[in-house]
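Below you will find the structure I want to go over with you.
The complex is shown incomplete by one protein chain, all other protein chains being positioned as in the whole.
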Amino acid sequence: MIRVNNIQKHFGALHVLRGISFEVQKGEAIVIIGPSGSGKSTLLRCINLLVEPDSGQVFIDGVQVNRRGIRHEWVRQQVGMVFQSFNLFTHLTAIDNVTLGLIRVKGLTHDKAVEKARVLLARVGLAPKANSYPAELSGGQQQRVAIARALAMDPKAMLFDEPTSALDPEYIREVLDVMTALAREGMTMIVVTHEMGFASNVASRILFMDAGKVIEEGTADQIFQHPKEERTRAFVSKILR
Amino acid sequence: METATAFKLREPPKLVTRITLIHLIEMVVAGLLMVFVILPAIFNFSLLSTQFWNIYTRFYVTGLFGTFFYVALLLPLSVVLGFLMGWARVSRVRIFSWPASLYVNVFRGMPPLILVIFASLFGTSLIPQPILDRFFAGFRRGDIAVGIAAIAIGMHSSAYQAEIFRAGFQSVPKGQVEAAQALGLRPWQGMRHVILPQTFRLSLPPLGNEFAVLIKDTSILAAITGIELVAKSRDLLGILPASGLPIVWIFAVWTVVAVTYFVITYIVTRGLRLLERKFHTPGLEAISL
Partner (left out) sequence: MADWRKFLRDRWRYIDTILALVVIVGSLWYIYDLLVGSRGLDVGYITRNYGLYLHAVLTNVYATTIAFLVGMAIGFSVGWLRTARTLPLAKFVVSMRVERRARSEDPAITEVSSILLLFVSLVWYGAKYTVRRIGDGFVEIIRGTPLLVQILFAASFFVVFLPEYATEGLLIGIVALAINTGGYQAEIFRAGLQTVHSGQIEAARAIGFSRLRAMRYVILPQALRLIIPPLTNEYIGLFKASTLLFVLGVQSEISYTAQHQGFAGDVFEIFAMVTAIFLAITVTLSFVVQALERRFRIPGLGIEAVRKPRGVKMPAPVA
């Protein structure tokens, strides 16, 4: 479904991604863990082309997307993204946030868009908050609206960039619940997170990244209980209590 | 399951609150008191005197229309220029941002009077001769000079507005631009639906202020024979002794002028504040200086 082949990325002198390759099957939920600065966010952004890789290929459904002739906007409709800082549009209500893409990108009429948006907001548990502005919502609610907004595009896969890292602890649960439900429904997802509980429960595979390379790959059990690499062991022991 | 009628989109906020009305009433009452009771008592003139208005009216009307004309010309001009310059300032393309920075710093650093005087002195030289002949053949040199001086005032204001818009642009969190891209919105769509609405809302409060300054700055054209309120009022003062009214009636003239400017700026600033309130969204607070 999503395949990444030998991705390299430099930011100036900094070699952020040093040849990343992996594959995600349809319906899989994989989790990427690793220390900050390892390039996880950059990797995600290479998949939906918010960042262009210097070399390497990105394949979505067998189609190489990081080449001339492919419109970035098309790519981003195939793959939805949820950000660490939510990035809701502050001047729009929750429902307007969701309908913006529906109306302007998908071309739905206003009424159809509102209808679809209401269904999505109900799905993430925020039906009564449809008319609230982001500033009136808690962090967890904002992130759930962001998820609904991304889902509105009917993406084939979803990318989550540390979705709960900016949340107060009491709100993390509600967002993880939505993501878990999504995974169980069969959505292909790549999640960058520090939430190991979520990783153990939901992920079919876990990738450990450090300094721009994938160090180790395996099931939750393999990575957490029997890590093969030294760096993996060091990182996991710091994260798990 | 909610019925179709149960769900409504959010209603816009109320425009006129109680405080607004109270302040308005206070102002009108105080203004009337000042102008018709207090000042006449101190300075011994009356704004109700027909003799006064007999001679002043035509000066006043000419001047007022002149001022309106300049304001109507310069407000839109300065906004457009200011917006473009502000946008250019935040651009990463240096071909845009550096000249824009130069423009902004020069026009903000110079006092408007200096700009006006020098614009009137050599402004006409700046227009290439062929254009002068084609479009402006019918105008006197002096009138063109005043026109250019007026534009100079507009450019001065646009420099301040450029800074306001710049701050507005920069106050939109970068992450939202990313989010718009991630949704598949094209760059111009992101501009139109995400950045510009927020820039506009954030810029409104300081902008209203700047408009008031622009309106007041048109009075500077009085220094160089522009046709506007202050200039015309000074003309009246020239013939005041001959009219038979005691000299203290100077204050009558200036009071009228002051009140006029006050009313104009009040309408413009409060009008913009109403606009502000109409578009206000919680979470988009004013730019802090």
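Each chain gets a letter, A and B, in the order it is written, and its residues are counted from 1.
Note that a residue touches a chain if its C-beta (ideal position, glycine included) is under 8 Å from a C-beta of that chain, and two chains touch if they have at least 3 such contacts.
Quantities reported herein were computed from a predicted structural model and do not represent experimental measurements.
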Partner chains on view for the chain not depicted: B
Hidden partner chain, touching residue among B:M85, B:A182 or B:A222: B:A222
Residue among B:T20, B:S49 or B:Q170 that touches the chain left out of view: B:Q170
Contact with the hidden chain (one of B:L48, B:V93 or B:I131): B:V93
Positions on chain B where the hidden chain makes contact: 26-27, 30, 43, 93-95, 97-99, 102, 106, 108-111, 113-114, 117-118, 121-122, 125-126, 163-164, 166-167, 170-171, 202, 205-206, 209-210, 212-213, 216-217, 219-220, 222-223, 230, 234, 247-248, 250-251, 254, 257-258, 261-262, 265-266, 285-289
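The working rule: only the chains that are shown with their structure count from here on.
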Averaged-CA centre spacing for the pair chain B and chain A, given as whole angstrom: 47
In the complex with chain A, residue positions of chain B that touch it: 2, 7-10, 173, 175-176, 178-186, 189, 193-194, 197-198, 201, 281-284
Chain B-touching residues of chain A, taken from the complex the two chains share: 48, 50, 72-74, 76-77, 80-81, 83, 85-93, 95, 100-101, 104-105, 114, 118, 127, 130-131, 133-136, 146, 149-150, 153
